[in-house]
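This is the structure I want to talk about, given as structure tokens.
A single protein chain has been removed from this complex, and every other one stays in its place.
What follows is chain A.
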Amino acid sequence: MADEKRKHHFDKRDRRGKRKSEEKVDESSPVIAAFRGYQQELDERYDRYERIIKLSRDVTIESKRTIFLLHRVIGSEDREGLLQQAIDKLSEIEASKFRPIAEELKDEDIYQFIRAYTSGLQEYIEALTFYNFLKNCGLIKLEDVQKRLTFTAADDSNSDETQQKTQAPVDGHIHVVIPPIEYILGVADLTGELMRLTLNSVGKGDFETPYKVCDFMRCMHAAFVTMGSMSRDVVRKTTVLKQSLQKVENACYTLKVRGSEIPKHMLINVLTCASSGNIPGYADEESVEDDP
């Protein structure tokens, strides 16, 4: 494949009429010899980068699906069943996507490739923290997420999608290292899902979740504000977080004030109208979040 590409490059050059001199120089010149080495090195790096990007894209897609699945948990008859499905999905992402990424990153400087998988990783963290919030009502710790992305040779036999093509890693562990900043950004995305969860749960007659989410998000917002403006990403996500928080706060307000006087099935309408233009707001938030 790479060879074909190279050939193609040469063909282009033929038209520029440089072919003769180049072919002459090719094998004799030490410059050319050195550059052949660099060519190989660059190709290897770029290829690895591309492979990781592909895996990361799959992680994003699957994680998004998991998040949708998790939204169905609220008001469902089969809460545990759905949660189980979600965690199974996440485990599968780990085994079939993150494991190959970990293999690509083995013995590499992860920061050289971090941009290739940051979006997938954040989306996965969003899904996992969301699952954990629904299941255990708290924030999963970075160490616990890291544990899930640490693989041993034994893991291979457990997963249904055994990665036979990859050579068994030498003793010990391989992992997709999660830089704390990525974790925090993933957690920031979680708040958007929590806001949606709140509105959904009211619709389903669950009046506790809003308060719970509200507490949780206030706490998170406070933490983000304390962090200050250390990176553009954090600032951007803090803004989105605040918008989501206000929607949840308005929802709680409406619940408190009008909760007793309106039938449940009508409350959801009041609520969506009360949180000032919620429907367009919802769309706004989505577009900001997905901004690459």
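The criterion applied here is as follows: a residue touches a chain if its C-beta (ideal position, glycine included) is under 8 Å from a C-beta of that chain, and two chains touch if they have at least 3 such contacts; residues count from 1.
Quick note on the criterion: contacts and distances are computed from a predicted model.
Considering only "Translin", "NEDD8-activating enzyme E1 regulatory subunit", "Checkpoint protein" or "Coatomer subunit epsilon", the record for the omitted chain gives "Translin", by its UniProt protein name.
Residue A:Leu142 is the one among A:Leu69, A:Leu83 or A:Leu142 that touches the chain not shown.
By the touch definition given at the top, chain A reaches the unshown chain through residues 2, 5-6, 9, 13, 18, 21-22, 25, 29-32, 34-36, 38-39, 41-43, 46, 77, 107, 109-112, 114, 133, 136-139, 141-142, 179-180, 183-184, 187, 204-208, 211-212, 215-216, 219-220, 223, 226-227, 230.
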